[in-house]
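All protein chains but one are shown at their positions in the complex.
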Amino acid sequence: MESLRKDTKGQWIALSGLVLSLIIIGLAALANQAAMAGYHSSNAALEFPKENIRELNLHTRDNAKIIKDLSFEINKTSNESIPDIYTQLFKNYSSQIEKLHAIHGETVDVSLVSINSTNGTYGINDIDIIFVNITYNDGRTHYESKPEVIEVGA
Amino acid sequence: MIDEKGQIAVDFLLGISLFLIALIFIVQFIPSLFLSGSAGESSLDYTAYRTAAILAEDTGWWGNSTSSGTAWEAHPDNVMRIGLAVDHEPESKLTNTPNLLSKDKIERFMMLNESDIIEKLGLYNNVDGAHFSYGYNISILQISQNNTPLILNNTPITLGEATPHDRETSKITRIVLVETGTIAYFDAEELPIDPNPPVKKSKTILNVTGPLSDDVKLYIDNFDITGTDPSFNKLVLDGTNLSENIDYTTYKIVNGTVLPLNSTGNFDNNSTVVFSLKSGLFNNFHTYQLEIEFKDVQFTNTASPFMDYTQELEVLCEPAYLTVEVWN
Amino acid sequence: MRQLFKNEEGVSTIVEYMLFTLICIGFFSIISINAEDIFINDPNDVVMKDEMTDIGNMMSTMITDMYLIVPPNGNIDTEYRTPVRAGREEYTIDADIAYEDQIIEVISQSSGKKVRVTIGGIATTMPINGTVSSSSTNHMISYDSRR
Partner (left out) sequence: MNDKAQLHTLEGLAAAVLMTMTVLMITNSTMMVTPQNEMAIDVQLKQMASDALTVIDIVPKSSAQSNNAPILHNLTACVASWDVTEEATYPVNTLDNLEDGLSYLLPNVLYNVDLAYVENGNITQKKVIIKGSPGKSAVVARHFVTLTNQTVSDMNGTWNLDDDELRVVEVRLTAWKV
């Protein structure tokens, strides 16, 4: 140890080592910053829930038709009116879809506004447009479709 | 300087000055490495992403001073935005079927001129008002054919230049369904026995109402097999024998796998037999009669009204990759 | 004096020192003159261009994605985060020129550096406008069919 402390040769090497390391630290910081770029744009593309919102919307549209067909099936053996059956089924659907979204921390609300028929009766070919309210919220993105107009006519 | 001792330090001097010069050079050089690398590159990744998103998920838009809609393929002079997704409600801006691409729109897209495509899709860099267009390649690739470009109307669907190998490109791939044509599905049990003499139970007849723009694609399944050699014999159109591989091609599909089938090959009752006839055979306003003759197969339906191909038409969709590749 | 001139011991050491000092002076003067450029401005320019392009791309990508799902009757809004500074400078995101030129501009106020990013043709059907400064706290893109 003593010999090492007394040996004062090679100061230049020690100094240049210091300078070099400082320069390398600077360059590393720069490289790091450069690598950080590209983060925001991909972050936006990854985090914006485009597919989730679209899937909620399209699936609700599909469902409005499935529920229509199912209510006519049920109506054949039941004495409840078609709009009543439809409303019940739709409530059932929205509670399921809300629970399934809740696992992912998303608040979803799908509710039936009205069942419309141009001629006032509710036969299989009469119900043509369903109005539904859809909202979606994942904390950052808030989506509201009030009302979503769904054509369910044949 | 007669004493030549100590000159060793000059070597050291030379060394260190060389080193310092190299150091200055590197420090100045490294930022320009980053500049050429990541900045332009990450920007192009998202240009490709946006372009692919618009093409696959949007219907496009046209408009003039009086009206507008999504059917831009019918109004090529007033195109405002290009999108390839099918739209069943042309008055609303959005489609309910993203990723399903329309054949008409793709064909019209192929006919647009280059400057329109670059302008409408935003495939350019704007430097102080001057536009520098990117190199691009937009293709629809068939997954079933080793990712070779899809062919519609004898045109391979690929736009732009071939991908350069000597530079970095940004590429995004989307999986889409493409409307490639129309098909008609027939259940062999419902097809009538051909009543024209000589009457054979293995012969059926089908009406085809012309003129047709797409090739005839005929799918027949659910065969009633009577012998050991169920096969297809010949196709006769209005009394004329058609020749294989010139007028038509044929193959069979078993459990989703396409297998070759020629006029001597066998199929079984799990097979769907497919005939693909050239649209050129059906050019006139006329109802063509297509006789299809099999061997060791029987048709059971004797009720006469012939089925018409054109009334059973459905759209055929093939999964494909839409790739958008962009470079500087 | 004569003695001194005659004595040639140590000459090389002196010459060594002189040469050494000269080279060091040369090196450090070059470095100190260019230090600002080499170590701060050049890397900063690179990083700024990168980050501004990135932020422009984020805006453009988000607007495009959002456009693809906008409800026909209703609204959608999304919050986003941006860094307060690109490199060492604050900046403004400007979407007001999107209508005519399909472009989103990211500009630094202090040095006037700007980066422009294209958006894929949606501005012709949906007016896009607004400017935002990076130093403001809440950033949001919103769409309302009734406005």
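Going by the order they are written in, the chains are A, B and C; count residues from 1 in each one.
By our rule, contacts are C-beta pairs under 8 Å (C-beta built on N, C-alpha and C of every residue); 3 or more make two chains touch, one makes a residue touch a chain.
In this text the structure is predicted, and so the values were computed from the model without any measurement.
Displayed chains that the missing chain touches over the full complex: A, B (touch as defined at the top).
The chain that is not drawn here is touched, among residues B:Leu55, B:Val79, B:Ile172 or B:Ile193, by B:Ile172. Set against the missing chain, the residues B:Ser144, B:Asn269 or B:Thr302 yield one that touches it, B:Ser144.
By the touch definition given at the top, subunit B reaches the unshown chain through residues 4, 7-8, 11, 14-15, 18-19, 22, 25-26, 33, 37-38, 41-42, 45-46, 49, 52, 56, 97-100, 142-144, 168-177, 183, 185, 217, 219, 253, 255-258, 272, 274, 314-319.
Subunit A residues in contact with the hidden partner, per the touch definition given at the top, are 35, 38-39, 42-43, 45-46, 51-52, 55-56, 59, 62-63, 66-67, 70, 73-74, 78, 85, 89, 92-93, 95-97, 99-100, 103.
The working rule: only the chains that are shown with their structure count from here on.
Averaging Cα atoms per chain gives one point for each, and the point farthest from that of subunit C is the centre of B. A separation of 29 Å divides the Cα centre of subunit A from that of subunit B.
Centroids of subunit B and subunit C (each the mean of its C-alpha atoms) stand 41 Å apart.
In subunit A, the residues touching two or more other chains are 30, 34, 37-38, 41, 45, 54.
Contact with two or more other chains is made by residues 16, 27, 31, 34, 38-39, 42, 46, 49, 98 of subunit B.
Residues 8-9, 11-13, 16, 19-20, 23, 27, 30-31, 38-39, 42-43, 45-46, 49-50, 53-54, 56-57, 60-61, 64-65, 67-70, 72, 101-103, 116-122, 124-125 of subunit C are the ones touching subunit B in the complex. Contact residues of subunit A toward subunit B in the complex are 12, 23, 27, 30-31, 34-35, 37-38, 41-42, 45, 54, 58, 61, 151. Across the complex, subunit A is touched by residues 16, 23, 27, 30-31, 34, 37-39, 42, 45-46, 49, 89, 96, 98 of subunit B.
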